[in-house]
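All protein chains but one are shown at their positions in the complex.
What follows is subunit A.
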Amino acid sequence: SNVPDDVENERYRQLINILEKTSYNVETHAAESLDWFNVLVAQILQQFREEAWQKNKIVHSLNDFIEKRSNELPRYLDIIKVTEIDTGEGFPIFSNCRIGYSPNSNKQKLEARIDIDVNDRIALGVKTQLLLNYPKFASAALPLNVTVAIVRFKGCLTVSLATAEEFGITSNLENDQEDSDENKGYFLVFSFSPDYIMEFETGSLVGARSKLENIPKVAGLIESYIQNWFIERCVEPRFQFIKLPSIWPRSKNTGQEIT
């Protein structure tokens, strides 16, 4: 019955060893700026924006996504069409990075906590109709144009590494050799603390010929859908995980600078 304790002690000893040999004292080490990381992320984002704008790719893929999920919309909403997208011009700024033991992990696990601040305008414009389904489906329709923009995001990001068994996704894959290979190695796990700030600028236009403009209730409705989407995926205790690829040098991954 001492076995779990031994395993725990062994893992703790490994973490102490890592921290010693990387000269990182979790109690005293000063928080680091991540300026170098910001530059790399900005480059990736720049690339993403350029790709997104090719052939309106992002508008099409969002429209496809929404159409597939249209049965999840409340019955009083017609199909949603994306009319406009602004991917912004700024870049996220990561800062104040510090390594510590994960809370409630009994010093078995390390995590990085990083502040993130985005000052930008990331906007989405949609067009739909509110439907009155009595006495028949769509007896009356109320056109609705909404533009929602996230203009500020500020939060604390937690990043850690975990093996598949730590979040329990291996159990039903044991018989499948290929899948269990897939689940070997580390996953990058990230999550935002619940005290994040997400600020919106939402504009709305409701009605066919006589229109109501910028109604707070409509803004509240849209913003709460976005908040819920985010909270259900990325905010503690929920987290996202990404399988880390093998970094073992291979010939097929070899390149040479063009001179």
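Just so it is clear, a contact is a pair of C-beta atoms (placed from the backbone, for glycine too) under 8 Å apart; a residue touches a chain by one contact, two chains touch by 3 or more; residues count from 1.
Please note the rule applied: contacts and distances are computed from a predicted model.
Novice: Assuming one chain is omitted from the figure, identify its UniProt name from "Mitochondrial distribution and morphology protein 12", "Hemoglobin linker chain", "Probable electron transfer flavoprotein subunit alpha" or "Exosome complex component RRP4".
Specialist: "Mitochondrial distribution and morphology protein 12"
Novice: Just name the one of A:Ile66, A:Ile85, A:Leu132 or A:Val151 that touches the chain not displayed here.
Specialist: Per the contact definition at the top, the residue touching the missing chain is A:Leu132.
Novice: Which subunit A residues touch the hidden chain?
Specialist: Looking at subunit A, the ones touching the missing chain are residues 74-76, 130, 132-136, 138-143, 206-212, 215, 217-218, 220-221, 224-225.
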